[in-house]
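With one protein chain removed, the remaining protein chains of the complex are shown where they sit.
Letters A, B and C name the chains as they come in the text, with residue numbers starting at 1 for each one.
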Amino acid sequence: MSAPHTCSAAVMVGADRPVEIRHFSTPELEPGGVLLETLFSEVCGTDVHLSHGRLAGVPYPIIPGHVSVGRVLAVNGAPRDVDGRPVRVGATVTFLDVAETCHACWFCLVAKTPNRCPKRRVYGVTYSAEEGLYGGWSQRIYLKPGVSILELPATLTPERVIAGGCALPTAIHAVDTARIQLGDRVLVQGAGPVGLSAATLALLSGAGAVYVVERHEVRLAMAREFGVDEAIALGAAGSSSHVDRVLELTEGRGVDVTIEATGVPGAVKDGIHMTRDGGRYVIVGHYTDHGEVGINPHTEINRKHLEIRGVWGVDFSHFHRMLRILDRHGAKVAGGRGWEHMISRAYGLHEVNQALSDVETGRIVKGLVQPR
Amino acid sequence: MSAPHTCSAAVMVGADRPVEIRHFSTPELEPGGVLLETLFSEVCGTDVHLSHGRLAGVPYPIIPGHVSVGRVLAVNGAPRDVDGRPVRVGATVTFLDVAETCHACWFCLVAKTPNRCPKRRVYGVTYSAEEGLYGGWSQRIYLKPGVSILELPATLTPERVIAGGCALPTAIHAVDTARIQLGDRVLVQGAGPVGLSAATLALLSGAGAVYVVERHEVRLAMAREFGVDEAIALGAAGSSSHVDRVLELTEGRGVDVTIEATGVPGAVKDGIHMTRDGGRYVIVGHYTDHGEVGINPHTEINRKHLEIRGVWGVDFSHFHRMLRILDRHGAKVAGGRGWEHMISRAYGLHEVNQALSDVETGRIVKGLVQPR
Amino acid sequence: MSAPHTCSAAVMVGADRPVEIRHFSTPELEPGGVLLETLFSEVCGTDVHLSHGRLAGVPYPIIPGHVSVGRVLAVNGAPRDVDGRPVRVGATVTFLDVAETCHACWFCLVAKTPNRCPKRRVYGVTYSAEEGLYGGWSQRIYLKPGVSILELPATLTPERVIAGGCALPTAIHAVDTARIQLGDRVLVQGAGPVGLSAATLALLSGAGAVYVVERHEVRLAMAREFGVDEAIALGAAGSSSHVDRVLELTEGRGVDVTIEATGVPGAVKDGIHMTRDGGRYVIVGHYTDHGEVGINPHTEINRKHLEIRGVWGVDFSHFHRMLRILDRHGAKVAGGRGWEHMISRAYGLHEVNQALSDVETGRIVKGLVQPR
Partner (left out) sequence: MSAPHTCSAAVMVGADRPVEIRHFSTPELEPGGVLLETLFSEVCGTDVHLSHGRLAGVPYPIIPGHVSVGRVLAVNGAPRDVDGRPVRVGATVTFLDVAETCHACWFCLVAKTPNRCPKRRVYGVTYSAEEGLYGGWSQRIYLKPGVSILELPATLTPERVIAGGCALPTAIHAVDTARIQLGDRVLVQGAGPVGLSAATLALLSGAGAVYVVERHEVRLAMAREFGVDEAIALGAAGSSSHVDRVLELTEGRGVDVTIEATGVPGAVKDGIHMTRDGGRYVIVGHYTDHGEVGINPHTEINRKHLEIRGVWGVDFSHFHRMLRILDRHGAKVAGGRGWEHMISRAYGLHEVNQALSDVETGRIVKGLVQPR
């Protein structure tokens, strides 16, 4: 354990360089500021992208870890959470990683897409470690005034909330956009945390059937444990066996709704072919640039009468609803194992390089960071 | 003029073969059937595609001409139009080219996309000339029982209705799908009949600005005459001058809504770049297969938070609303010249090969067929 | 059992007169016609209204029973069901009670509200017994050509399907219209078959909480058995204890979505008060006229920024999705008792007067008719 006024954090110093442990002083709190003791943060696919320098404009060195759960160590003044409750020392809270959305620009006020606000910043991604403790791979996290905080209800454990993590609100955004109706057949491409969350939400939404296509066996097995109707192995290169199987399951028409959560350009083409005419196709997995895919506007969009939607990030409503969804449904998913069944293992601060490697190779589904 | 019980029609006998004039007997009417004297039909881009065999499953020989206006010569029984009025001999009518939609299959009843009904057939496209007079490039048209007919209101001339033709209901479908709000900036790619109709509808919808990008000068000039805010020449190969200009007009963000009406795959990529983050992109111009375009799912869809919609064909509601729109707004468009200003010239039956060539080369905007 | 070519049916001969058993000859089948042996029909609140003459334009005498399940006894020709499968003798099927929708009028084609088509007729309601066997309280049912038929999948029992009955597709329509999102809190007013179905669908849709307000204790108990978060007794006349309770459960704001399924005008006023500002209020329970309620447009609609939607009847899509929903989710509802737990008891043809009384007094939730 660090001395009272210092703490350790895992710092990503640049592209393709090992994460290092560094020590930081804990900050003075501004009025409205909050200091957390980190209980859990997570390792997600974005962290792997960050470790390879694949996102533009990242101010290395950074402390990764965007979504986290912590215990309030100190507050300055009387900050309140979004439900209007005082943020009390000792309370267990989580917070929206997206901060500083301006609520004053054209994107925020006119286009109503605050997820495209140029001023928004993201904990664990767009703050430099030189600015402060703005990431979850740290024993302490500093919440600036105005960060959207939520106290966990007594019925929700920190483990269950971090199992939702950053993937669940993203999946809520995707599933909302997909407008799943009771009885719709839904395909999810990819069973990483976002895909698995989307598939589970589709099950919770009363879909008529939920299918998953995925490459890694550990993730196929996990999808089955979460109750999907069929988890289909991605065909080997050049094979469309998975496409054939989905068409077979759907009278040759394809599913009503497909949610892409792979980040592989070719999956978009595949996915369109597995979606019915007049269906909906939601792209949520392309968080970084993996190049182009050839699309035929006639056969694949126009004649198909298809709707394609890109979903970028989340706003606070998705985050707020995450807690309500976990509180109401989180215990019963995965055959009663609970949402935390998605967690493969927890890593200490000194193990995060291993964690990044495990996520990158698909050896695990979801890894936590427990910075004690 | 033909003898009373015979008539002439222009027949497309196969791919890349000249259209021929043939003579037909006029048919006995089934109960509910209607025989029309053709006043006007049209030559549209689809007819050019048909002449080159680019549509699958076309039962050559066919009589082209899908949307037409005619005078009722004979009826059997007491057919009524969609507004419930008797179809009277001597009345001037038009009809939806899409017939035989089954209203009994999964697409019609469950997916509610009758435009994807496998039983639907299309006058001028999917009926063989051996079946009968099912196309408008003919002195007579036979309307089977169940075809959706509309009598023209006294305030609408046949010329104004055929100026709408097949392009206008298609454009209505596209503009509905684009959900233009008052004040939105709208880009239309392509100023053929569909694009020009879409641009005019966007103007009528209270758009904040309407821009058109187009290759042919005659169409750029026409777009200006219809009142668009700016008609922008497509840059030469490799130039993105048109993209630059649209971004300059929109504070670098791009328009709120883009409607693609070109049929050129590369236009889709261009168009996405001219559309703002969180905007809407509607593809209506890819009626035939012109191959693929490379799309980057990250930069061009996901991070853009983009909505892409393919629009295939029309249903009767679009056709019905076409008459109401023409009746209310048709006189004032094009600076008071009226919707018929879109018509470049009329061709007799013997001139349809010339008409096809004129459309293909972009020498005209819209050509009529007047089969007297 | 009747002789081979005759059958018995329960006939409602007029308002406030006992239902009588009459004997009918089984009809000759038209091409495309189908004759069913009735396995189950049902007694619903509409049948009580019919027994009191509360619906306009009912051609007494009628054979009630709109939604039914039967076994195919005979077919003429090769009719197909909506999924395209041949309707085979011996198969177990159900059918949409709404027939003869014209698909040719303004309501069907332009307004796209076939549920308001003036030509639509309803089995068990708007056909006279003098026209034939057009109701389910009969040993035989005649399905006219064009009736929308669905064969039951092997995994669905007739009991489970009739437990859905007419209430479930109506509830699907209401729940679709309510646009429930994952995590929304939903209130259902009334726990008759429609209300109980709506509450169960809200649970299946991933609602954050589902509350029911209801007068009869037997229905409150049933709602609890189907798993609602809280079943709240309607306050005695003049008491708003149920309103107070819902507000207490929702931080004083009210629920996100309310579905009215009572048929009591005053419930609309109550329900608006239990719905949050900017929420959605769906009225599906007012199938007959029970008079007015005073509504304050300022406080109850305008300042509340409220959305109110009336939902009338169903179209085939709701019926089709009913089978998919029952097939996927029907076994697990009501704590694993299955959808058929909604059935209170089955009545023979001679017991239907008792059945009507039991429904009217709220002694049962849902009664079947088993016309053996």
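We take it that contacts are C-beta pairs under 8 Å (C-beta built on N, C-alpha and C of every residue); 3 or more make two chains touch, one makes a residue touch a chain.
This one's a predicted model, so the numbers in the text were calculated from it and none came from an experiment.
Engineer: Could you tell me which displayed chains border the chain that was left out of the figure?
Structural biologist: Across the whole assembly, the hidden chain touches A, B, C.
Engineer: Taking the entire complex into account, which one of A:C105, A:L247 or A:A331 touches the absent chain?
Structural biologist: Only one of A:C105, A:L247 or A:A331 touches the chain omitted from view, namely A:C105.
Engineer: Out of C:V72, C:L234 or C:V268, point to the residue that touches the absent chain in the complete complex.
Structural biologist: Within the whole complex, the residue contacting the unshown chain is C:V268.
Engineer: Could you tell me which of A:N76, A:S317, A:S357 or A:Q370 touches the chain that is not displayed?
Structural biologist: Counting the whole complex, the residue in contact with the absent chain is A:S317.
Engineer: Looking at B:G206, B:G291 or B:G348, which residue reaches the missing chain?
Structural biologist: Per the contact definition at the top, the residue touching the missing chain is B:G206.
Engineer: Among C:G278, C:G335 or C:G348, which one is in touch with the chain left out?
Structural biologist: Only one of C:G278, C:G335 or C:G348 touches the chain omitted from view, namely C:G278.
Engineer: Please give every residue of chain B in contact with the chain that is not shown.
Structural biologist: 83, 172, 175-176, 181-183, 201, 204-209, 251, 321-322, 324-325, 327-329
Engineer: Could you please point out the chain A residues that touch the chain left off the display?
Structural biologist: Interface residues of chain A facing the absent chain: 82-84, 103-106, 109-112, 146, 148, 315-317, 320-321.
Engineer: On chain C, where is the contact patch with the chain that was removed from view?
Structural biologist: Residues of chain C in touch with the missing chain: 106-107, 111-113, 115-116, 253, 260, 265, 268, 276-278, 283-299, 301-312.
The definition used in the following text is that only the chains that are shown with their structure count from here on.
Engineer: Counting shared numbers against all numbers at the contact of chain A and chain C, is it over half, same, or under half, different?
Structural biologist: Homomeric contact, same residues on both sides for the most part.
Engineer: Based only on mean CA positions, could you tell me how far chain B sits from chain C in angstrom?
Structural biologist: Comparing mean C-alpha positions, chain C is 42 Å from chain B.
Engineer: I need the residues of chain B touching at least two other chains; which ones are they?
Structural biologist: Expected reply: 106, 111-112.
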